[in-house]
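Below you'll find the structure I mean.
Note that one protein chain is taken out, while the other chains of the complex remain in position.
Let's turn to chain A:
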Amino acid sequence: MAKDIQPIVVGVLALQGAFSEHIQLLRQAAKSLSALDPIDLHWTFSEVRTLAQLLQCDALIIPGGESTAISLVAARSNLLEPLREFVKVRRNPTWGTCAGLILLAEAANRTKRGGQELIGGLDVRVDRNHFGRQVESFVIDLDLPFLPLSGREDIGGGRRPFKAVFIRAPIVEKILPIREGPQVEEETLDETIIAPSRAPEGAVAKEAVGRPVEIMAILPGRVAALPNKPTTTRPEGGSSDIIAVRQGNVFGTSFHPELTGDSRIHVWWLGEVRKAIANRRQLDGVHTHERLP
């Protein structure tokens, strides 16, 4: 039995941005998990700046920061292809916040002149700096349907709202058709860039192919711009902005849960990671670490 509880290594890409904040929230999340289940003590959280460090990871967070800077530094540090390998070939659990969401999208708008490199993994098109410049940044209370109900009576047994921090944030402006190859139609659009395609390898990765894009949270209409006003997200929404999505192994949020001190999303995501890793270890029959080239 003890053999089964190998630690799960969760890396945070630390090339630039709010990586320290994610590590702190992961530690906080692990604490609440172990409070629920004393056996749940087997997490390792580490900063990732090199290929060797990436190869140690079972799952990865790409933090907020400047997506252009992260992508350029990743390319110059010879990490861009290994990251695509990690996300799209091996299909390891990966979560991107803000800049991380941009990098994990298959297509992006309003990038710098000459475009930027994307990792890809989510069949969506993101719109960078959707709300505008820093003066348009805001904090808003959201109800996130994927978080568990709190059972607290003061809020009718519902969920405590999540304080979502949007900083020069992107949104998902379009869910794209699911493709095995690159999003070629997107490439024909003005000022839209796409990520290169990579074929999945291995049983787990192949299982993940063709998964739909799930809308995990929405920012309703323009009400969104009003601070301190609780809003309700609708899973199927009209013209509202999509601010969290998941497709198979990849999860992305436009806002910054790492700036709140509220670790509920980290707790939820670690739960998803644990399920995915258990499944992978069972299917692979071996520890995942030796498998990357």
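We take it that contacts are C-beta pairs under 8 Å (C-beta built on N, C-alpha and C of every residue); 3 or more make two chains touch, one makes a residue touch a chain; residues count from 1.
The rule is simple: contacts and distances are computed from a predicted model.
Participant: The hidden chain: which UniProt name fits, "GID complex catalytic subunit 2", "KLTH0G13706p", "pyridoxal 5'-phosphate synthase (glutamine hydrolyzing)" or "Eukaryotic translation initiation factor 3 subunit K"?
Facilitator: "pyridoxal 5'-phosphate synthase (glutamine hydrolyzing)"
Participant: Out of A:Gly64, A:Pro82 or A:Gly252, which is the one that touches the chain we can't see?
Facilitator: Checking the options A:Gly64, A:Pro82 or A:Gly252, the one contacting the hidden chain is A:Gly64.
Participant: By the contact definition given up top, give the residues of chain A that touch the hidden chain.
Facilitator: The missing chain touches chain A at positions 14-21, 24-25, 49-50, 64-66, 68-69, 72-73, 76-77, 98-99, 110-114, 128-129, 132-135, 137-139, 163, 165, 167-168, 227-228, 256, 258-261.
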